[in-house]
Each structure stands twice: as C-alpha cells, then as structure tokens.
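Every protein chain but one is kept in place in this view of the complex.
Order as written gives the chain letters A and B; numbering starts at 1 within each chain.
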Amino acid sequence: MSSPTPVEVSGLVRKFGYFYALDRVDLSVQEGTIALLLGSNGAGKTTLLRILAGLLEANEGTLRVLGLETKKDGETIRRRIGFLSHSLGLYSELTAHENLDFFSRLYSLPNRSRRIDDLLEEMNLSEWRDDPVRNYSRGMRQRLALARVFLHDPDLLLLDEPFTGLDARSSHVLAGKLRASCAAGKTVLLASHRLDVAGPVGDLAILLAAGRVAGTLDLEGTPSGERPRRLESFIEGAAE
Amino acid sequence: MDRNRAIIDSLLLLLTGAAMAVNLWLIFYFAPLERTMGLIQKIFYFHVPSAWVAFLAFFITFLMSIGYLASRRDWFDRAASSSASIGTVFCTIVLVTGPIWARPVWGIWWTWDARLTSTLVLWFIYVAYLLIRSYLPASGTKRGTLSAVVGIIGFLNVPLVYMSIRWWRTQHPQPVIAGGEGSGLEPRMKLAFFFSLAVFTLLYAVILRYRMRQSFIDGRVEKLLEERRRS
Partner (left out) sequence: MSDFSGLIAILRKDILIEFRTRQALISMTLFALLTVLLLAFAFEPTREETALIGPGLLWVAFAFAGTIGLEHTLSTEREEGGLEALLLAPLDRSTIYFAKLIANVIFMTVAEFLTIPVFVVFYNMNLIPFLGPLLLLNLLGTIGFCAVGTLLSVITAQTKLRGVLLPIILFPMIVPILLAAVEGTGALFRGDSPVGAFRLLIVYDIVFVVGGFLTFGFVVEE
C-alpha cells in the first residue's frame, strides 16, 4: 500500500492584512525526502511551515498534510509532525529532562524516561540533564528543542532554521539524524539560510520569493559535496 | 454604483433630518407638559430612546461578532465594531441625561439601582472593547477575531449584571420610566415617545451606515500605508 504524499499544497494563499505572505503556492514533497526551503527574509518560509504545522490558517488553497486535512484532523496531524520554530518552546524554569518529560506526557508516549535519556545522549546534553534550561546557552537550547521535535518520532519534520546556534559537531549530528530519519521513511521540510550545512542533506530544493515558488531543483543525482555550490548557482540563476 | 449610493445617501439624510425635526416638534409642542415634573420630563424622550439604541447596538455587535467568527468576513468585523462605537456614544448620552433628570425629580444625581448600575457596567465593558481593539494590529485577522470574542463574552454578561444588581438592590424603588406597560401615559405623550424611539432607531441605522463606510476607508488607508512601508 503506498502511503499518501506527506506534503501536498496547491494554490495556498496567506495574507497578513493586505500583504501576501504566500501567494498561490503549489508544492508537494514525497515520502523519504529532505526538502530544503530556501529564500530571503520575508519570502514566506516561516509562514508556510506554520501553516503546515496548523499554527496559522490559510486564506485560500488546498492543503494536505500526511494525506489528512488540517482543519478536520488537526489533532492527528499534530501527533505525527514535529515542528521546530524560532521560539523554541521550552520552559526555562524546568530542567532538560523535565521539559522533555512534559512533552512526552502531552503525546502520551510509552517508555518515556528511556527515550528521553537516549535523545539527551544523542544531543550531547546528558551532562546537563538536571540543570534548569535558564542556565543553558543558545546552542544547548537549540539542541534541546531539537530533541523535543524528535521526541515522538514524527513522520513529518518541519524545521525552521534548525542549524541556528549549533556548532560544527552538533550540525553534523543533526544532519546525520535527518538522513537516518529519511532512510526510515520520514519526510523533512527544512527552511535554512545555511547552505553550507543544510545543502549537503537536501534531496530537493524549493526556492520561495515574495510568497511564490520561484523554482525547484532536484538534487538527488548530485553528490552531497557539490550540493551547496549547485544550490548557490540555482539561487543566483533564479534571481536573474 | 456611486451615483445610486449618493442618491440613497441624500434621501436617507433628508428623511432622518425631517423626521428629527418632526420629532422635536412632537416632543416640545405636541406632547403636553408633565404636571409634576414639568419641562425636565422632556429629557425622557431622548433618554429612553438612547438607552434603546445603546442596547440594540450592543446586541448587533454581539450578532455580528458571531457572524465574524463563523464566516471570517471583514464586513462582519466592521459592522460589529462600528455598532459598538455607536452604542458607546448612546450609552454615554444615557448616563449623562439620566442624572440631569434624576437630580430635580429624585433629588439625587445617582442611585445604585439595577438599570443605572447595569448601564454603567455596560458602558465600561464596551469602552474596554474599543480600547482593546485600538491596541490590536489593524492588519490581519487577529483584531477581528479577538474583538469578536470580547463582543460575545461582553454581551453574555449583560443579563447577569442586570440580574445580580436587581437582586442585590431589591429594596430600591423601581425607576419611574415613562412608556412602561400600563404606566397610563397620556396619548399625545405616548405618540411623541414612540415616534422618538423610531427616529432614534433610524438615526442609529444611518450613523451605522456612515460609520461602516468610514471603517472601510480606514482599511483602504491602512492598505496604502502598508504597501508604502513595504516598497
């Protein structure tokens, strides 16, 4: 049985007042793909991700996430997506463990503490497990927020600038984790300015400009090392 | 289109103006002077219709707010907020004319009875509604949605406030409002009163029409400003 396309969007419009943040966007992302969402500030990347996560409503257009309708099946969709936003969604008075414990309770996850400890280990936070998050550096918070996103093993990951504040090592860990997720049949939609770290993991690039899809680029045939350069020339080409 | 609208506008204004003139004549010349209260009783031909308009306006705000949440159409939001601002003005008129009448007749400016107090509470609620609205961004749907919720919750409170105050102060005398059932109003007074009620309702409708138009123009100005900011 073939599963439905994880992200399928057509004619998507979102206005803020009279400003079109998204202006008739069509796109689809296949299962097991890492799609990069590129574009300058204000191109509509965050708006698109927030609509897919169900935090914003679209004004027009059809929208299917994991084959479901966001309006009708919001709860089911939310259970199966992981969304990393600019605001990391952590409670600074709680420790890393307590934060993840809270979120795993919200998702009613089984084997909570094992899963949490594994993720903290993976994100290299085990040492600070019982420190309140208010003492964390920006990079550590980012790592903890990423752990939260992976916590419930979502089928669709929506990541807004996941590499912000991460050092080389953590970026590498994240890239590896994203690839592994894809190999396990998960789908990733990732908005980033960092072509150097995000570029190599992308299978597909979608360029947004002024709320529209300005072009897409298939990267699957391109070796990882050459992807950032191809992306750069793709962005430059689209700008002309 | 514009021409038709201009014709309707002039007709409406003419009609309202003429009706108001007739209304004033009815109130001051046609209706007889009240025996005990004298001239001050005339204020009731303005006071009670203003109260009616205020409640009607807030009720319209309530309905339009529900309409907005159900449909998300800008029109409902503009109707709701326009009606609330008109209602607040008429509510203010009620609160000002009331004490002017009460002082010579009851001998006091104010009494904490159910009608007076609930009108005052109502005034506070809708001033807060307008205040909250003015501090929300004009662009986007947030302002419409949040003020619609305040418009609904605020109106739900109206009967509760009235109930609670009436029950709190049952010992107070019922206000002697002219025009109540079986108050034995003189026929000419009755005519003037109901005519005034009708004219005030018409006045509300006309002001609402203009207020909504102004609100749409505000929206257009906002749009132009925003386009300019972004370019």
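By definition in this document, a contact is a pair of C-beta atoms (placed from the backbone, for glycine too) under 8 Å apart; a residue touches a chain by one contact, two chains touch by 3 or more.
These numbers were taken from a predicted model, which means no experiment stands behind them.
The omitted chain makes contact with just one of the residues B:40, B:63, B:89 or B:161: B:161. Of the options A:10, A:76 or A:135, the residue whose C-beta touches the omitted chain is A:76. Of the listed positions B:41, B:85, B:141 or B:196, the one in contact with the omitted chain in the full complex is B:141.
The chain not shown here touches chain A at positions 53-57, 75-76, 78-79, 83, 85-94, 98, 102-103, 105-108. For chain B, the residues in touch with the chain missing from this view are 69, 121, 124-125, 128-129, 131-132, 135-136, 140-142, 145-146, 148-150, 152-154, 156-157, 160-161, 163-165, 167-168.
The criterion applied here is as follows: only the chains that are shown with their structure count from here on.
Each chain gets a centre from the mean of its Cα atoms; for chain A and chain B, those two points are 51 Å apart. Contact residues of chain A toward chain B in the complex are 15-19, 57.
Across the complex, chain A is touched by residues 137-141, 222-223, 226-227, 230 of chain B.
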